[in-house]
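Apart from one protein chain that is not included, each protein chain of the complex appears where it belongs.
Let's turn to chain A:
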């Protein structure tokens, strides 16, 4: 589930990047739909990660995945390469490090209290709240100690893209 969410996130971000170079200027509608999909996928991914972390911390009986699965179709065309440049990722990550750590701590606390929600419902709720601090979000797989930049999804500039329009 989170593997799929991660794949959709990466795919969406590469689509967002390629939008910028498209003829005719940035398409607001497409950018909006893509960023909504990223958000939905990111929330699922994040929730799955937190659940996994919670399981690791204490022995909890496994709960079945509640969200309906999208059957993963392997398309005939190869998906576009993720256009995220490692350099860019690193710089943006440095910029947003402080804000994101605070943010992820906040999220952790909330999740611990609500352990029996449906992932999708939670995703929707978080989406509304996160609208308030949209910039500087970073999805982390660890406490920020790892140097594995490839697994860190930085704050993609979708909002900046929208604002620039």
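Just so we're on the same page, contacts are C-beta pairs under 8 Å (C-beta built on N, C-alpha and C of every residue); 3 or more make two chains touch, one makes a residue touch a chain; residues count from 1.
By definition in this document, contacts and distances are computed from a predicted model.
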Choices "Aminotransferase class V domain-containing protein", "Aldehyde dehydrogenase 1", "Serine/threonine-protein phosphatase 2A 55 kDa regulatory subunit B" or "THO complex subunit 6 homolog" - which one is the UniProt name of the chain not shown: "Serine/threonine-protein phosphatase 2A 55 kDa regulatory subunit B"
Touch list for chain A against the chain that is not drawn: 5, 8, 11, 15, 23-25, 27-30, 32-33, 36-37, 40-41, 44, 68, 70-75, 77, 79, 120, 131, 134-135, 159, 162-163, 165
